[in-house]
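Note that this complex is displayed minus one protein chain, with the remaining chains in position.
Order of writing sets the chain letters: A and B. Residues in each chain are counted from 1.
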Amino acid sequence: MFEARLVQGALLKKILEAIKDLLTEASWDCAQGGIQLQAMDNSHVSLVSLTLRSDGFDKYRCDRNLTMGMNLASMTKIMKCCGNDEIITMKAQDEPDTVTFMFESKNGDKISEYEMKLMNLDQDHLGIPETDYACVIKMPSGEFARICRDLSQFGESMVIACSKNGIKFSTSGDIGTGNVKLAQTSSVDKEEEAVIIEMQEPVTLTFACKYLNNFAKATPLSPVVSLSLSPDVPLVVEYKIEDIGYVRYYLAPKIEDDDS
Amino acid sequence: MFEARLVQGALLKKILEAIKDLLTEASWDCAQGGIQLQAMDNSHVSLVSLTLRSDGFDKYRCDRNLTMGMNLASMTKIMKCCGNDEIITMKAQDEPDTVTFMFESKNGDKISEYEMKLMNLDQDHLGIPETDYACVIKMPSGEFARICRDLSQFGESMVIACSKNGIKFSTSGDIGTGNVKLAQTSSVDKEEEAVIIEMQEPVTLTFACKYLNNFAKATPLSPVVSLSLSPDVPLVVEYKIEDIGYVRYYLAPKIEDDDS
Partner (left out) sequence: MFEARLVQGALLKKILEAIKDLLTEASWDCAQGGIQLQAMDNSHVSLVSLTLRSDGFDKYRCDRNLTMGMNLASMTKIMKCCGNDEIITMKAQDEPDTVTFMFESKNGDKISEYEMKLMNLDQDHLGIPETDYACVIKMPSGEFARICRDLSQFGESMVIACSKNGIKFSTSGDIGTGNVKLAQTSSVDKEEEAVIIEMQEPVTLTFACKYLNNFAKATPLSPVVSLSLSPDVPLVVEYKIEDIGYVRYYLAPKIEDDDS
């Protein structure tokens, strides 16, 4: 059987918020080491990769590897029933047709159980090669979300240019042009509020705003986001999830026309 | 003439919120003893019964019994004009065509008056027989509202099963099944947060979620709701209104098919 207990149930609610607008359905792969989910978004442009390590759960048991295909809209309905201070336990049999979500109030006087039917989903895992990135940016996740939201008002694409002095996000459209420059933080008091750049070489790449905005829905998971950029390889946007894992989004840069 | 003054005007606003989605119009019966309103909801399935005792008002005068038919959407517009800390006075002549709502600010510097046309409404009062119920549950009204909202996501009906150990609310639908179990509170610190069951015999009944959700709109009126259940008689959902009265909702259980 499979059983995973998370005292901080609100985490799983936030994880679902971070992926449910990109994916209508997804396979949760459970093994001894933990839970993994990897899927292309509905339009097959970006890739979502979620890892939750077994040691991050308060109790974890997985006798046999299993894959649970879930409709994420249905799962969202169930997660809405979980109070923010409730404990979540996921349970399934070894060859499951259903998964059970149990929510317990802290004092144990309220116990809710939701049993959801599973789906058979095709899936092929993509190998993601390890890459040395030209630039790795760490910045406050709220600032990143705000910049994506602001600039996407003006154009469909956003240019991210990173040099050793700082980062410049820019866009243009019918109204005019817009750009936001962030300086690298000189003296770091609070790491969560700092902009930190690890640079091998400067890089300038263009991305579709729509996907960046969707990635930013993971903001409640972590105060810090990291952006890893290299020419011609997908951008990686990563949010760490406390002591349990991370969610990563991959998005290929747009190819600019020569004459543009 | 008729005149009823309520220093805590916000109460009347909450009362209206508790009935306006079930009833488009209703007759307010005013007599020396107080105000009563009784009406079937728009779909003629559930019954709403409101009692406001004259001694709960800060001033109350009713020279002659009168019945005022009001459009509750219009009354809602007027109540929106009442500040939460304002004093409400309802006024009418002995054979009224209109009712006047007066709102006074606490310092008396602002006085608003709204005069609303009355309607002639057919109405037949239903006698509600006194019943000894198999189970009477007292529980936090916010918890009841939340359970109704959560479970109605999954199915149209909800089963309420009450035994001496606790209460189980359950539902099922296309997505799967869900249930919420509440234990009886063992040691009551705060009565408002306790789940208390008075049971003659266990009972299991099925109700339409839609109406329960509408009843739960009375939640702001009281921290506690009581549910009275017996086989084959309507469920009573009661919210006390401070020292002035109560609103009660009656809903017949669904008849289950034999083979279901």
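As a working rule, a residue touches a chain if its C-beta (ideal position, glycine included) is under 8 Å from a C-beta of that chain, and two chains touch if they have at least 3 such contacts.
What you see is a predicted model, and the numbers here were worked out from it, not measured in a lab.
Among A:Val45, A:Val195, A:Val233 or A:Ala252, the one in contact with the hidden chain is A:Val195. Considering the full assembly, B:Lys77 is the residue among B:Lys59, B:Lys77, B:His125 or B:Lys164 that touches the omitted chain. Only one residue in the set A:Ala73, A:Ile128 or A:Ala183 touches the chain that does not appear here, and it is A:Ala183. The set of chain A residues touching the chain not shown comprises 143, 150-151, 153-154, 175-183, 185, 195. Contact between chain B and the absent chain runs through residues 71, 74, 77-78, 80-81, 98, 108-117.
The definition used in the following text is that only the chains that are shown with their structure count from here on.
The angle needed to superpose chain A on chain B by their Cα atoms is 120 degrees, rounded to the nearest 5. In terms of their C-alpha centroids, the spacing between chain A and chain B amounts to 44 Å.
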